[in-house]
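Structure record follows, encoded as structure tokens.
Chains shown are a subset, placed as in the full complex.
When the chains are written out, they are named A, B and C in that same order, and each has its own residue count from 1.
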Amino acid sequence: MSEQIKNFLYLNRRAPYGTIYAWESLEVVLIGAAFDQKVSLAFLDDGVFQIVKGQDTSGVEMKNFSPTYSALGDYDVNQLYVEQESLEERGLTIDDLMHLTWEDEDEDWAEKDSIRVVSRAELASIIEQQDIVFSF
Amino acid sequence: MSELHTVNKSPFEKSSFNSCMEHVLEGSAVLLYEDGVYAAIKGTAAEGKVKSAQGVKFYALGPDLSARGVAVERVTDGVEIVDYAGFVDLAAEHDKVVAWV
Amino acid sequence: MKFAIQVNEGPYQHQAADSAYLFTRAALEKGHEIFRVFFYHDGVGNGTRLTTPPQDDRHIVNRWADLAEKHGLDLVLCVAAAQRRGLVDDGEAERNGKDATNIHPKFRISGLGQLIEAAVQSDRLVVFGD
């Protein structure tokens, strides 16, 4: 089993800043990108708040780690699933999220969207297809 | 006695906001901070609870709203935005603080 | 006005430690008195001198210590919580046969009575937790 490429899913269900989980999940994703596994990220429940644009942490004197999400494309992490129902319950739309992209080497470095909004039912299927699910 | 209730958890993740709302009396105040500020967003189930609370003043901590990218125009009408100094003032002005941690 | 502050969570994991600090600092800036900051449960983790956060991140322990230095704050770790989580001063090290200490010199370890006393002696108790 150790030689095969596995499907890794990072299940992000928490808001940023209130707890450190969101940030540390991102740290694992970045480290994990070096391991040549097939990686995707799911944002559901309060996890959708992690990638809301316009975060400014100067007033709480914490580090704003949200710009790091923009770097994920450079690490070939470009499968970000965001749950539609979770957005709606929180009064959000995709326009409230950061515009995260990656450049497709196979198509002359065309810029493509990393985020795909999926339904709850689709996300359930995506979870099912994984080999490993990280929860924080 | 007048009470300042504080809520620091997301209303979508934990029941503390709802529990606070079920125990808050007229003439009291509720301060939303940390992930609790998500209860101050328009267009959510929490908005309804905030609007229907009779005679209760609502506050949200500005630095926590900004950290989470919640713009002022998304904040439910009637919720006043304060900073940490304002949080201190609220704690001093009310007879006690009840934390719904 | 006299405030007592209770901190239930450790540094970095939950924002409680940050909020407690920023509230305490703001209260001092407004001329209020902080009777005591009592660190309970995982909150005792705020008082170790062994932390090394990333350089671009805040240093939560030193921040408390600097505030204590400036305003003479009484920073108290609950002894039972400290024992369970390995926060040790000289006295605890000797009593429990430990070969090292890790408490920051601006903090002290004491009993739960210090929390009750703070609540009795202060005008307001403000609790920060998870």
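The rule we apply is simple: contacts are C-beta pairs under 8 Å (C-beta built on N, C-alpha and C of every residue); 3 or more make two chains touch, one makes a residue touch a chain.
What you see is a predicted model, and the numbers here were worked out from it, not measured in a lab.
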Taking into account all copies, not just the one displayed per type, what is the chain stoichiometry of the complex in this file? A x2, B x2, C x2
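What we mean here is this: only the chains that are shown with their structure count from here on.
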If you tally the C-beta contacts for B-C and for A-B, which one comes out higher? A-B
Whole-angstrom distance, CA centroid of chain A to CA centroid of chain C, is 35
What whole-Å value do you get for the distance between chain B and chain C if each is reduced to the mean of its CA atoms? 26
So the centre of each chain is just the mean of its C-alpha atoms; given that, what is the distance between chain A and chain B in Å? 29
Residues of chain C touching at least two other chains: 15, 22
Could you tell me which residues belong to chain B and also touch two or more other chains? 8, 34-35, 63, 83
Touching residues (chain side chain B, partner chain A) in the complex: 8-10, 12-13, 34-35, 38, 41-45, 47, 62-64, 66-71, 74, 83
Name, in rising order, each residue of chain C that touches chain B in their complex. 1, 3, 8, 15-16, 19, 22-23, 25-27, 29-30, 32, 123-130
For the complex, give me every residue of chain A touching chain C. 17-20, 60-63
